[in-house]
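Let me begin by presenting the structure, written as structure tokens, before commenting on it.
The complex is shown incomplete by one protein chain, all other protein chains being positioned as in the whole.
When the chains are written out, they are named A, B and C in that same order, and each has its own residue count from 1.
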Amino acid sequence: MSHPFRADFPLLVHTDIAFLDSAATSQRPECVIQAEKEYYERYNANPLRGFYDLAQEATARYEGAREKVRAFLNADSAEEIIFTRNTTESINLVAWSWGLSNLKKGDEILITISEHHSNILPWQMVAQRTGAVLRYIFCREDGSYPKEEVEAAFTGKVKLAAAALVSNVLGQEGPVRQMAKLVHLNGGVMLADAAQAAPHMAVDVKALGVDFLAFSGHKMLAPMGIGVLWGRKDLLDSMPPFLRGGEMIDSVRQQDATFAELPHKFEAGTVNGAGAEGLAAAIDYLSRAGFDRIGDIELSLTRRALSGLQAIPHVRVLGGTTAEEHHGILAFLVDGVHPHDVSAILNEDGVAVRAGHHCAQPLHTHLGARSSTRASLYLYNTEEEIDRFLESVSSIRRKMGLG
Amino acid sequence: MSHPFRADFPLLVHTDIAFLDSAATSQRPECVIQAEKEYYERYNANPLRGFYDLAQEATARYEGAREKVRAFLNADSAEEIIFTRNTTESINLVAWSWGLSNLKKGDEILITISEHHSNILPWQMVAQRTGAVLRYIFCREDGSYPKEEVEAAFTGKVKLAAAALVSNVLGQEGPVRQMAKLVHLNGGVMLADAAQAAPHMAVDVKALGVDFLAFSGHKMLAPMGIGVLWGRKDLLDSMPPFLRGGEMIDSVRQQDATFAELPHKFEAGTVNGAGAEGLAAAIDYLSRAGFDRIGDIELSLTRRALSGLQAIPHVRVLGGTTAEEHHGILAFLVDGVHPHDVSAILNEDGVAVRAGHHCAQPLHTHLGARSSTRASLYLYNTEEEIDRFLESVSSIRRKMGLG
Amino acid sequence: MANTFYNEILIDHNQNPYHKHPLPGANMTLEGVNPSCGDDIVLQLRVEDGVIQEGSFEGDGCAISQASADIMLDMIIGKPVEEAQRLSALFLKMIRGGCSPEEIEELEEAGALSDISHMPARVKCAVLGWHTMEEMLKGKKQPATTES
Partner (left out) sequence: MANTFYNEILIDHNQNPYHKHPLPGANMTLEGVNPSCGDDIVLQLRVEDGVIQEGSFEGDGCAISQASADIMLDMIIGKPVEEAQRLSALFLKMIRGGCSPEEIEELEEAGALSDISHMPARVKCAVLGWHTMEEMLKGKKQPATTES
């Protein structure tokens, strides 16, 4: 059994757990771990500051990583790429900077009910502070957003719309392109949360027609502590800076300051150079692997897992009924057994899955489930792991005294 | 020549530059690089989320790192330790959360003129948004803050005071303890910027008598992308959360949410588990080395460098005249030669120093210098490096045609 | 698979909780939540003359939180408040791995949860009912949470 990628992931080689929690965070390939290590061993200096050779090298690598992200997203310019810590910070940046200065009483913010908390709470904050109203588009039971309903949700007052490209619970694609078109009719802006999309498919900011897009490195093989906000240059230019501090300025006087140009205006303080280096290595790895090949592996594993779950009595998979609708994410319920107990029993059988509301409580409430168990796949998983998972799920009700 | 620490730093072993820019960012010892690597190879999962063994281990390690930071700062409780990206984010957190909700027109914010931009710009922002007034305490030519002048600067209106424990330009200690006492008389709070202190000396939040304290991992041997905010529990408890998103909540409804307890309330989104692991390893390394021993090495190198500079004609060292006042940081001017050219010539001689205003423009303006060249030391530097630095500085005016 | 933590006592209390029902005569009510995993119970007691006369819980949560609350009510109903508090302290001690075998013995069926001390993720589940009772007896009115 030769798996094209698995041997590249030291943690998976060294342990024998079936890691099915990649939607929370992925494992990292050797080359990414090595890239961070080498950064510290060879190129480490504070990027964007010093004029000596080492600092120049650190700066060049940091800006090289930015260019790599630009190409990854098919963005027009590297100035549009802001390095952040994670998706959460990226969305907060837009909320605190664009949101607080552009929204006002009477405006509406429209998001979908399947958003991750990181794409809900910042908008609650903006709504509370500006008087704008936060509204939701609701999905059907299967997680889908029929076109008419999306359209109907758009009043002329919607000035900001935001949605995930892929839901972290249902795995389903959100109506991002449609929302972008509709919000633009109002002169508003669209933010896409690509946290669950960027690891699995090509994300093209121009083809999507969005204005902002956020993702996290750690979910796509890169180190923790590095994330990205992409934004349209004219919007980013017009926005006030968010975090304030070193290296995001032009000049500072006692009472005021002028700010640097993009992208530095939004990168206050010492940047995570090693993290950016690791992200660049992850992008290289994903490019070499190819999203086509990754997608094939994931789809075939998802099929196996989904049809397996569908065959187990008293198990209900949330969302769509076909593997294509899931992008490797399968949240499910076992009748009469709480998701924590489901995940505990899976853990006893060497299978790592997540249980809870997966930071999507409003979606769970909407679907009438307090919480669920979620298995999520990535390019390194194997059929054997899926089988182990399915076998363990089959045993759960018996173990819980439910026959 | 056996140096007690140098061999632990791969970058320094592999290159032959004299790295004298540690105040910008330090180099990392093997054990810290290894700690991050091992985290990804053995313990990697998203901390604070999963219930499976690996996630539990990741959580335990993350919270273990927090406890290590608590002990490092002699804080009362690990709940008071918030992991951030860097000092800049830590100070911004206080400004956006505590500042915006506690300061109002008529209040005063008092800082020193030697602050780093990261401890100035957030307060400019708070002043602009709340109507509070931002005021400065000015240092003498030698960088010192005479007690009477500090006292005189405190009107009854000062509600927030902030100062660096050690200046990143002059290396001099700021009047943190005194300011803390004085601001407390007004019922205000004191923030200490420990970015340049934490790498070099024991920092005891209780002994300092401050309310908030911020530092960056990357300046004290830890990886980039991890920093700390310590705050008094009652204050942190009373503050609204700053960044909003995953895992900082109790529960989320469509229109509102209740927030998690400390410290999680302030850690939105996926945390930097590997960074925290690296920070813990750095703290261990520093503890093993011992601040006494580190201080001895640094002081002796500083003496050598300072007296060497003082002996070179047309060179002026900013700040105090004794090595004890510098904490390994020596900013200087060469008559008639711009700091960028100074650093470029040092670079040609294999010496890495920083040139510019070092994110402290108001201080430079106050001292009548647009910019300066800064050499800064750490425990891994050697006498040979200092000598190379001094020799190169001596040659500069000649090379620039100034005889 | 023999080596599962879900032993018969737990399974039984989870499947057939004796005390999971409304309690119309209650004079103390407190919600307890476990934010990190969503366990959410409402504990009700009727306390008179310093003695817990009746008790019940309702709500939703994992087998551990449910079984633990049910076992707790088994143990404390009919006992003086102080005794309930003593048992609670003992239970928490067990969960932290600090109990002698004799002490675990004293905890009767709650002893079935002693292995929780090796499962940090589930400690909060096991403790939810007990923690809520303690907070309630201290007079707390806001929902109790196991976040510390």
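Couple of notes before you dig in:
Here, contacts are C-beta pairs under 8 Å (C-beta built on N, C-alpha and C of every residue); 3 or more make two chains touch, one makes a residue touch a chain.
Because the structure is predicted, anything quoted here is derived from the model rather than measured.
All shown chains touched by the missing chain in the whole complex, by label: A, B.
Per the touch definition above, the residue from B:149, B:284, B:341 or B:387 contacting the chain not shown is B:341. Within the set A:251, A:287 or A:300, the residue that contacts the chain not displayed is A:251. Set against the missing chain, the residues A:60, A:185 or A:311 yield one that touches it, A:60.
For chain B, the residues touching the chain absent from view are 337-341, 344-345, 348-349, 355-357, 370-371, 395, 399-402. In the full complex, chain A touches the hidden chain at residues 48, 50-52, 55-56, 59-60, 79, 249-251, 260-261, 264.
In this text, only the chains that are shown with their structure count from here on.
The innermost chain, defined by the distance from its C-alpha mean to the mean of all protein C-alpha atoms, is A.
Centroids of chain B and chain C (each the mean of its C-alpha atoms) stand 46 Å apart.
If you average the CA atoms of chain A and of chain B, the two centres end up 31 Å from each other.
Rounded to a whole number, the gap between the C-alpha centres of chain A and chain C is 37 angstrom. In chain C, the residues touching two or more other chains are 36-37, 119, 122.
Counting partner chains per residue, chain A has residues 340, 344, 355-356 touching two or more of them.
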